[in-house]
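A protein chain is absent from this complex, but the other protein chains hold their places.
Moving on to chain A:
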Amino acid sequence: MPESIPPDSVGLVEPQTLHVDQPLELECGRVLPAYDLVYETYGTLNAEASNAILICHALSGHHHAAGYHGADDKRPGWWDSCIGPGKPIDTDRFFVVCPNNLGGCHGSSGPLSRNPETGELWGPDFPMMTVKDWVKSQTRLADALGVHQWAAVVGGSLGGMQAMQWAIDFPDRLRHSVVIAGAPKLSAQNIAFNEVARQSILTDPNFHGGRYYLHDTYPRQGLILARMVGHITYLSDDAMRMKFGRDLRSGRFHFGFDVEFQVESYLRHQGETFSRNFDANTYLLMTKALDYFDPARDYEHSLEKAMEQTRCKFLVMSFNSDWRFAPERSREIVNALVQAGRDVSYAEIDTPKGHDAFLLPIPEYTKLFGAYLGRVADEVSAHA
């Protein structure tokens, strides 16, 4: 944590836990009898409960989206660039809720928690989750918080897919859906990258069929590889060139396979940090949820028909150097919404930062994001 809390930070925050006893029927056919959802909130819910914003996290995200947990924190929450007083998701005006998704490894029920029926760790037996399942579980959190209708559901990447699914599955429970750096479904190339990541974990000798915890180990090398390949897709060619170029760590070739280029050092470091903080079963499950996402599938494979279910207004944003979910993928969403006659706005941010840009404080991005949500906040005040 910095020496003093910056004025535009939500400050010290504490996670909370919602225990749900109502069984959750899942898309895979299984039922989760009971579960925990860990979440954080920032700002204050107004008397009408009309100023709540739900933040949906991406592949490796969690409930800690903004602020600090304690004085030892080196960094704030993952979306601190956009959440806080005066920031685009303005905590002076909105009540912000961010849960950790089911199947996660940061406190919500998932492979690291115990199956209430057996008392054993779920591990690889935790049911496969889908975006639809997550959204359904999030409605229980909304109910518990007394939020009938979100002012907005907001997310980037896999989080944006949840924001889209909310609008399709629960059209009356949100007024705005903000889909950033998203896609209406994964391409074959997207799935291919996920499969490489999964195979690196599944073939790690320490994986033990997902029961590595019984052997007091974990598929460290597999997780490192998975994150390295994932990370390449989060950055753009330009971003890598600007950040590392062909810089050498020691300034000369060593004619061996140790780390020589800075980019190798960076990727290994990213992989290693990730492998210490993320559960392999969760990673497998989250990448499958990405692969399965395809809301049009329920509507004769027509995205337009899927979007006809929605009632809220949409903001779609993309980044021109994002090749994981390129602007064309966002425009598919926009076109389906226009064809369905729904309210939608779209902006394409010019940045070399690639897919990761949605997490960064890019001035053009935060300006447009703030302008849109400022209007949402004005609508809340007008109806209060």
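Everything below uses one rule, namely that contacts are C-beta pairs under 8 Å (C-beta built on N, C-alpha and C of every residue); 3 or more make two chains touch, one makes a residue touch a chain; residues count from 1.
One rule holds in what follows: contacts and distances are computed from a predicted model.
Chemist: Name the chain not shown, per its UniProt record: "Methionine biosynthesis protein MetW", "PEP-utilising enzyme mobile domain-containing protein", "(2Fe-2S)-binding protein" or "NADH-quinone oxidoreductase subunit K"?
Modeler: Its record in UniProt gives the absent chain the protein name "Methionine biosynthesis protein MetW".
Chemist: Which one touches the absent chain: A:35, A:150 or A:346?
Modeler: Checking each option in A:35, A:150 or A:346, the one touching the absent chain turns out to be A:346.
Chemist: Sort through A:58, A:334 or A:357 and give me the one touching the missing partner chain.
Modeler: Answering carefully, the residue with contact to the hidden chain is A:334.
Chemist: In terms of residues, what is the contact footprint of the unshown chain on chain A?
Modeler: 315, 331, 334-335, 338-339, 341, 343-348, 364, 367-368, 371-372, 374-375, 379
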